[in-house]
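Please see the structure below; I have some questions.
For this view, one protein chain was removed and the others were kept in their places.
Which chain is which? They are A, B and C, in the order written, and residues in each are numbered from 1.
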C-alpha cells in the first residue's frame, strides 16, 4: 500500500468561524491545495496544461465526512491518494490529520474538461500515466 | 411532496475562480446560507440557541455532485428540504438551480452539538418539532 | 447631499472567525457586493461590459477603518456613494452599518481595465455618465 502524499496546512484566522473551529467548507479548499501539490509533485503543471492543452480540471463529486474539529493555529496534514482513473476522471481519497487524529476524510471525483467549452476531455497521455500511481 | 424552501444567491466576483466559474467549495457555503435561512423561516434563532441553550449545529457529512457551472452575476436558487431527523441529526437534501437548470445537488448531515464541549447534544423539543417538515 | 445607495448583507457562519466576529477581510468582499449592486442599479451590466467591450473593473487602492465588530446573524447595510471620477478611475465612499452603528468605512479606488491586457482603459461614455451621480 502506498504511503499517501501529505501537504501541510496551517490554520489561520481566515479559516475559522465563530464556533471556534475551522469552517467546514474550508476543508474542501484544503483538499484542493493538497491535490494541486500532488499534481505538481508528479510533474503536472496545471498552468501550462491550461495554456498549452486548453485543459483544466473540475471537481465533479465528493463524499466527505467531518469527524473532529480543527482549531486556530493547528498544523494539519492533508493527504492525497489516487484511486481508480477511468476515462477522463480521477478519483482521489483524501484525509486531514492533526498528528495522529483523523479530522476529515473524503473521496473526490475530478474530471478533465476543455478550458473553452467546459466539456469533458479525454486525458492526455501525460495524465493517463498517473494511473500507475493508484494507491 | 413539499415544495422545497429556496433562497436566492447572487454570484459575485468573490465566488468565482480563474476557470471563469463559481469555485466548487463556494457552493458548500451557499448551501449553508440556505439552511440558515430555512431555520430562520421555521422560527429557529441560531444566535439565541447558542446563547440560551449552549447549542450549535455542525455539518457531519455531505454527498455532493457538481453538474453544471455557474458564472459571474448569475442569480441562483438554493433549495433546502428536510429529510429524516434521527437522534441529534438532521439530514437535508439541497439543490442549486439557475432557472430550470440544476447545477449542484447534495445531501447534508447536520448534528446538534454543545457549544462548549462540541459533543453531540439531544435535540431540544423546539428542534425535534421540525421533523414534521420532512419532505 | 445624496442619500447613499445601501445593500443588505446578512452575516453567515462563513463570514465569522474564531474571535466571534466578522473576519476583517470579509468586509472588503461585502463592499464589492454593494458596488456591484450599485452598478446594476445604475444600469451597468458588468458581464456584458466584459463580453461586449472587453472591459472590467479592478480595485486599485483602499483606505479602510474597522470601528466596531459585527457578529453572526447581524443584518448589515453596506452603502456606496460615488466620489470623483477622473480618467479611468472611480472613487467610492463606502460604509457598513448595523442599524445606527457605523462598523466600517472606506474609500475605494476602482479602475477600468482591458480584459485581455489588464491595462487601464478610458471609460466608455456609458460609464462616464455615472459621474453625474457623484455624492
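Basically, contacts are C-beta pairs under 8 Å (C-beta built on N, C-alpha and C of every residue); 3 or more make two chains touch, one makes a residue touch a chain.
Quantities reported herein were computed from a predicted structural model and do not represent experimental measurements.
Which of C:41, C:65 or C:128 touches the hidden chain is settled by the complete complex: it is C:65. Taking the whole complex into account, chain B touches the unshown chain at residues 13-14, 16-21, 23, 25, 71-72. Where chain C meets the omitted chain, the residues involved are 19, 21, 24-26, 28-29, 32, 56, 58-66, 69, 115, 118. By the touch criterion stated above, the residues of chain A touching the omitted chain are 10, 12-14, 29, 32-33, 36, 45-47, 71-73.
To be clear about the criterion, only the chains that are shown with their structure count from here on.
Put simply, the C-alpha centre of chain A and that of chain C have 33 angstrom between them.
Note on chain placement: the centre of chain B and the centre of chain C lie 27 Å apart, centres being C-alpha means. Counting partner chains per residue, chain B has residues 29, 32 touching two or more of them.
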